[in-house]
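Just one protein chain is left out here, and the rest sit where they should.
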Amino acid sequence: MNLDFTEDEELIRSISRDFLEKEFPKELVKQLEDDPKGYSPEVWNKMAGLGWMGLMIPEEYGGFDGSFMQLVILLEEMGRACTTGPFFSTTLGTLAILDAGSQEQKADLLPKIAQGELILALALTEPIARYDAAGVTIEAKSEGDDYILNGTKLFVHDAQAADYLLCTVRTDSSSAPENGISFFMADTKSAGISITPLTTMSYDHQNEVVFENVRVPKANMLGELNQGWPVVEKLLEKAAVAKCAEMNGGADWVVATSVDYAKERIQYGKPIGSYQAIQHYLADMWTNAELSKRITYYAAWKIDQRLPCTMEASIIKTWVSDTYNHTSRMGVQIHGALGTTRDHDMGLYYQRARQAWPLFGDPDFHREKVAQEMGL
Amino acid sequence: MNLDFTEDEELIRSISRDFLEKEFPKELVKQLEDDPKGYSPEVWNKMAGLGWMGLMIPEEYGGFDGSFMQLVILLEEMGRACTTGPFFSTTLGTLAILDAGSQEQKADLLPKIAQGELILALALTEPIARYDAAGVTIEAKSEGDDYILNGTKLFVHDAQAADYLLCTVRTDSSSAPENGISFFMADTKSAGISITPLTTMSYDHQNEVVFENVRVPKANMLGELNQGWPVVEKLLEKAAVAKCAEMNGGADWVVATSVDYAKERIQYGKPIGSYQAIQHYLADMWTNAELSKRITYYAAWKIDQRLPCTMEASIIKTWVSDTYNHTSRMGVQIHGALGTTRDHDMGLYYQRARQAWPLFGDPDFHREKVAQEMGL
Amino acid sequence: MDFSLTPEQEALRQEFEEYFTEKEKQAPEGWFTAKVDYCYEHDEAWEFHRTIGKELGKKGWLSLPWPKELGGQGFGQIEQMIFQEVRAYHRIPGFDPGPVVAAAGVLERGTDEQKKKWLPLIASGESTWCEGWSEPDSGSDLASITATTGVLDGDDWVISGQKVWTTGAHRCSHIILLARTDPTAPKHKGITYFLTPMDVPGIEVRPILRMYRGHSFNEVFFDGFRIPKENIIGEANQGWYVLMAGMDFERTGVSFVAETRRDFDELIEFIKEHGYDGRSPAEIAVVRHKLAQCQIELEIWRQWAYYVASLQSKGAHVPGEASSVKRVGSELMVGVSQVGLEILGMYGPLQNSSKWARLRGAFEYACQHDLGMTIAGGTTEVQKNIIAWMGLELPRK
Partner (left out) sequence: MDFSLTPEQEALRQEFEEYFTEKEKQAPEGWFTAKVDYCYEHDEAWEFHRTIGKELGKKGWLSLPWPKELGGQGFGQIEQMIFQEVRAYHRIPGFDPGPVVAAAGVLERGTDEQKKKWLPLIASGESTWCEGWSEPDSGSDLASITATTGVLDGDDWVISGQKVWTTGAHRCSHIILLARTDPTAPKHKGITYFLTPMDVPGIEVRPILRMYRGHSFNEVFFDGFRIPKENIIGEANQGWYVLMAGMDFERTGVSFVAETRRDFDELIEFIKEHGYDGRSPAEIAVVRHKLAQCQIELEIWRQWAYYVASLQSKGAHVPGEASSVKRVGSELMVGVSQVGLEILGMYGPLQNSSKWARLRGAFEYACQHDLGMTIAGGTTEVQKNIIAWMGLELPRK
């Protein structure tokens, strides 16, 4: 047992923190809120230059063959910096391709992804808005070398920027929900796809994606016909852990910023951080945020060890969602009126905390999964 | 709208508070914990002399024709004094007789109750330990002028002291659970009844009551055959409100005692009540306890007005159970090690808070009822 | 104890109910909240707010609890609560700090002339009022203000300096202004309380955007802004006590919670109709119980608020109770807005402008807006201090 970061891990943290502080100031974050693309190609290319899009990609495809732990560290820094853009979607999509893609698909796509030339989006949810197999209803019919897709995907992050949508579809309605799902990569330029942006609390570039007789070549199937769900399940687990890493970085920022403010802000003749109420708030916020990080690293380690981590993924998505939400709310409270404004960045974190709550399953969804894992 | 107490209500409060301070010191409370009868006949008779057992009984039967609001005030004082004894069971039993008893039953029983000569116990729950109609499984078979009862009632408060058990039994197993229940008064001296005490956290004199071919005369039925459940449902509502009144008195004591202690106890050179953490604990405890009382009075008023109060009864049993439990736990915390001992009375209140939690439905049971009342 | 409304109160409630039901139909399209911040944030909302405000003035409903001889309706706090509850439940604006805060100062400490001057103006709904209180270094510790100063020059006080978080300053015609007028006195004893119109030279209002981009807050800068000395309420340098005299009333906050109640009721209807994640509400005990808990807390708060209003009706000074109503109500608003957002799941964070938004994005707005409720008018922490110090008489040191 060695719970220190390795040198490589430390390096990733320090490089990414420095880079993001310099290249991803809050002005850029706010500016991108209303950007139709939702990201800065300039910064994206620099990130690619640092090898971030290739972090999880094997060396043979031009990547760095990194660990999930390294990804967690990088995402933590992104969460701390409050970045926006399709890195998360692209990287999680990459994991799906690594998991289920054919040799041809890997050889074709991974090098481009590693170069930052290909952006992916995950189109998993629909108007029914649930993350289980029954939530996939969009219909795909076989016709020659293609499948024809009809239906609506909703809450699709980064579709506006993506080259491909990784899309769950129902290819067999007659069997159990989890046995009739296939996983496709749909080119966003295909005829019949219409992408409409949704404006959310955190301007995180979600979209409605309507498929109207969209032809997707069979060659674009990820994995086997009707066998898509296990791939998606694994992806959802990793996505939950990855999202938690992002949230942890945000919570860290909230705690550090609130501690600093409490030391500086004077009311009734002394720093508000000298009041026991504020001290105890901060003690709890710090504690919960620290706990969040440790359990997330544990899950990341399990993923890297290829140990099952269904229970851990659900544990952390529950705990971290609760923690980030509560912590950022208290961060606003400690900052008083200032915290409720756009002049201060605390609101950005609060919005992200609320936004991340339902993603890849909200705490109730995951408590239910924990109960199932416990055999209840 | 006049939310002041009437003069009568004020009088009941002050008389009962004075009486209980004098006649029901904590030494008696502790002494009765191990008393096989579970009450002091001497104090019981004095309470009868004050008319308490007759409070809810019409004047024609020798009672005072009091309001439920008055009962709530009296029970609040009993809760504050941490009394034990069969007053609660007897009074709630009285309400059932008033509600469903025949003229003969009323004429026979009520005067004796008002005199303090008759003690009742409610035998509603069984090993399945639930308060809905499906929880009544004890079987009663008609035979001549009697019913023959077989089965076990559990968690029967005060059975050891009671003359009669007010007992839900199943007289028809073929229809829906709520349509086959009758409500009997079983003489505790009947052959075949065996009463075994259960020792609980708060020594509140619960019992297992086993019925083995116990004959109960048909004349002892309260209300109609198979029509017992609506009577019990109404009784449970009132019992929940009454129990909340008792808890509110306890919570009041906890808050007042903790505030006093916080003013006196010096640590680090100043009273612990000058620390903001303790101040905020106490502010919350006080607030929640005050809220508890006002909503309980509201429910009592609705009962007196014969307005439906199913929603209110469930609202208060949820809120007050949570409040009393949390408040008494924090009362212990504020008192430090002293609060965890038998030398201090705080533990008695904590034990009662925990004990009252499941009685007449725990918060989850009642949240479910609230949801039903909301039409969810 | 009697919880029933008098026949007169019932009739009044009925009158309010009918009027505000009718007004609700006239609200602008997509209308989902009457929070006064929202009215400051949107032109169309502001217009509706003003139209209603003047109507309320004509009906005499802005002065319900004022004495009749001063142009009020002579009702008590209970009637005022009923009014606010019904108004807010129907999401009708038209009410600002004027009839409560500005009027309280005048009613409690104003001269006869001031009463004649200000009360009819406030009651008519023709004026709109913002509160010039907080400063950059003085939030919770309001009595420490020093950034805004007043110096007597002839018959006028000349105001210089700055206020911040001044809600609605860009819209309102008048301001209640606290200024440091004696820098040498102890902090509570050098503040003066002014009522003044804002259409006077020497004032500049700069917007501060809320986290959700709404423009309700402002910085207000004064440079040679003149206030005639007859606009002081109470004595010069006694302004802190004028402010305190009117504070208990503002803390009830029933209108805010009534809006939350409305959002919640619509959520319940929505869930009943549309279910949750494709399941019926009967299938989802966890969601049922969360909603039940909100219901429980809303009901309990309401009984408490009425009780405290009844105490205040009788003139009781109950700072602990008043603070607890504010504290519990504001925390409840935050709590319900968060539960609402959470129960709407992926849909929760969609803004009103998104075609897939649910309940017009009411919870998306509320769960950001309402964070200010536990801060403005005394933070939760300050309210707990007041309960501890004044209600429970715990030692301050």
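In order of appearance the chains are A, B and C, and numbering begins at 1 in each one.
In this section, a residue touches a chain if its C-beta (ideal position, glycine included) is under 8 Å from a C-beta of that chain, and two chains touch if they have at least 3 such contacts.
All figures in this text were calculated on a predicted structure; none of them were measured in a lab.
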item: Shown chains that the omitted chain touches within the full complex; value: A, B, C
item: Sole contact to the chain not displayed, among A:Y61, A:F87, A:Y203 or A:W319; value: A:W319
item: Hidden partner chain, touching residue among B:P25, B:G49, B:P308 or B:G336; value: B:G336
item: Per the touch definition above, residue among C:A285, C:V318 or C:M390 touching the missing chain; value: C:A285
item: From B:T125, B:T188 or B:N248, residue that would touch the chain that is not displayed; value: B:T125
item: Contact set of chain A toward the excluded chain (per top definition); value: 1-6, 9, 69, 259, 262-263, 270-271, 273-274, 276, 278-280, 282-284, 286-287, 290-291, 294-295, 297-298, 301-302, 305, 311-312, 315, 318-319, 364, 367-368, 370-371, 374-376
item: Missing-partner contacts on chain C, residue numbers; value: 284-286, 289
item: Those residues of chain B which, in the complete complex, touch the missing chain; value: 125, 127-130, 134-135, 154-155, 196, 198-202, 208, 266-269, 275, 277-278, 325, 329, 332-333, 336-337, 339-343, 346-348, 350-351, 354-355, 357-359, 362, 364, 367-368
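In this text, only the chains that are shown with their structure count from here on.
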item: Chain closest to the middle [Cα centroid of all protein chains]; value: C
item: Separation of chain B from chain C, taking each centre as the mean of its C-alpha atoms, in whole Å; value: 42
item: Residue numbers of chain A (touch at least two other chains); value: 275, 277
item: Chain C residues counted as touching two or more neighbouring chains; value: 381, 384
